[in-house]
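Excluded from the complex is one protein chain; the other protein chains are retained at their positions.
What follows is chain A.
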Amino acid sequence: MELTVLVIKSLVILAVFGITLLIATYSTYAERKVAAFLQDRIGPNRAGPFGLLQPIADAGKMFFKEDFIPAQANKWLFILGPCLAMLTALMSSAVIPFGDSIRYGSFEVPVQGIDVNVGVLYVFGVVSLGVYGVMIGGWASNNKFSLLGAIRAASQNISYEVALGLSIIAILMMTGSLSLRHIVNEQNGFFQWNVFTQPLGFVIFLTCAFAECNRTPFDLPECETELVGGYHTEYSSMKLGFYLFAEYINMFTSSAIISTLYFGGFQYPFMHQVHDALVDSLGSTVGHNIATGIGTAVLFGKIFFFIFFFMWVRWTIPRFRFDQLMNLGWKTLIPLSILNVVLTGAGLLFDKFKYATWLIVIVMIIMAATNAIKAPRRKPVTVPQL
C-alpha cells in the first residue's frame, strides 16, 4: 500500500506543477483583460471564445520567432539566464500547503509538494536565488542597458528581502514554527488570521512582494523610458518568453504565499462545521476529501484575488524613481518592520496579546491625519483675466 501513497503524492506534485504553469499562462490573458477593463477597452477577443486561446497563440508566436544571440554575448551564460529564472520561479511553490489532506483507506496524504520544517526559510532561499537568472542574463548580453537593468534588479531584490524577512519574523514569533502548514493551522478562526493580528506586517510584506516580483510600481529593472528594455533587451523568441513567464509564475507564488501567511491559507469561516456536516452525511473518506476540496478552492479564490490586485495596482500607481525606491526600502520599511517585531514581542511577553501592532497603525493614522490637517491649504488657482 506504500505505492498508493507514492502515486497520490506524485499526482499532487504533478498537479501543483501543472496548475502553476496553467495559472501563469492565463495570468497573461487576465492581465490584458484587466488592463482593457481599467482603460475602458475590450482587450483580446479574437482567438477563440472571449479570446481564451490568446495565451496559446502568443506562446506559438514566441516559439516561431527568430532566436537571436548577439555576436559578442557570452553564449552559454546567455542561454543559462532564462533557464535559471524559470527554474527558481517554479521551485518555490513546492512547500505551499494547497489543502488539508486527501484520505485514501487508512492513509492521509497532505495536499502539498513537500512538508519541510523550514518551509518559510526554503521560500526565502529560492527567492534569493531568483536574482541570478536576471543577473546572469543581463551580464551575458554584453549591453550596457541590460547590465544596468540587471544591477537594478539585483540591488532592489536584496534591499527588499531584508524588510520581507523582518516582517515575517513577527509571524514566526507568534507561531513558533517555520513550517507553512503549521502557520496555516495556527490561523484557526477568522480573527486569528495574521492579517488581523499583523496589519502592519501585512502591508510591509505586500509592498516587498511587489518589489521582489519586479512589478509596477517597482518595475525599475525594465523601465523603458530609461533602460530601453532592461535586462532582457537583447533577448528574443522563447528566451524572452521565459523571462516574462517567470514573472507571472512569481506573481502566482507570491500571491499564494501572501494568502498562506496572512489570510489563513485554505481556512475559511465555519470550516469545522462544514467539515463535520460533510463527514456526517457522506462518510469519513468522501466527506473529508470534499471538505479538503472546498478548502483548496477557497485558497485559490484568495490567490486569484491577489493576482488581480497585482494587476489592479499596475494600472493605478505610476513607477517610482530609483532613489525613491531605495529610500522607501531602507529608510521606511526596515525601521517599521523592526518596530513591528519589537511591539509584537512586547505584546506576546505581556499577556500572549496578539493584537499589539494595532498600536503602530493607530499612531500612524493619527500622525497622517494631523499632518493633513496642519498642511497649508492650497490656494485656489486664479485664472488671469484676459
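Side notes on the structure shown:
The rule is simple: contacts are C-beta pairs under 8 Å (C-beta built on N, C-alpha and C of every residue); 3 or more make two chains touch, one makes a residue touch a chain; residues count from 1.
Definition applied: contacts and distances are computed from a predicted model.
Choosing from "Signal recognition particle receptor FtsY", "CO/xanthine dehydrogenase FAD-binding subunit", "Glutamyl-tRNA(Gln) amidotransferase subunit A" or "NADH-quinone oxidoreductase subunit J", the protein name stored in UniProt for the chain missing from the display reads "NADH-quinone oxidoreductase subunit J".
Within the whole complex, the absent chain has one touching residue among A:29, A:98, A:139 or A:310, and that is A:139.
Only one residue in the set A:79, A:118 or A:244 touches the chain that does not appear here, and it is A:118. The omitted chain makes contact with just one of the residues A:52, A:158 or A:173: A:158. In the full complex, chain A contacts the hidden chain through residues 71-72, 74, 77, 116-118, 121-122, 124-125, 127-129, 131-132, 135-136, 139-140, 142-143, 147, 151, 154-155, 158, 161, 178.
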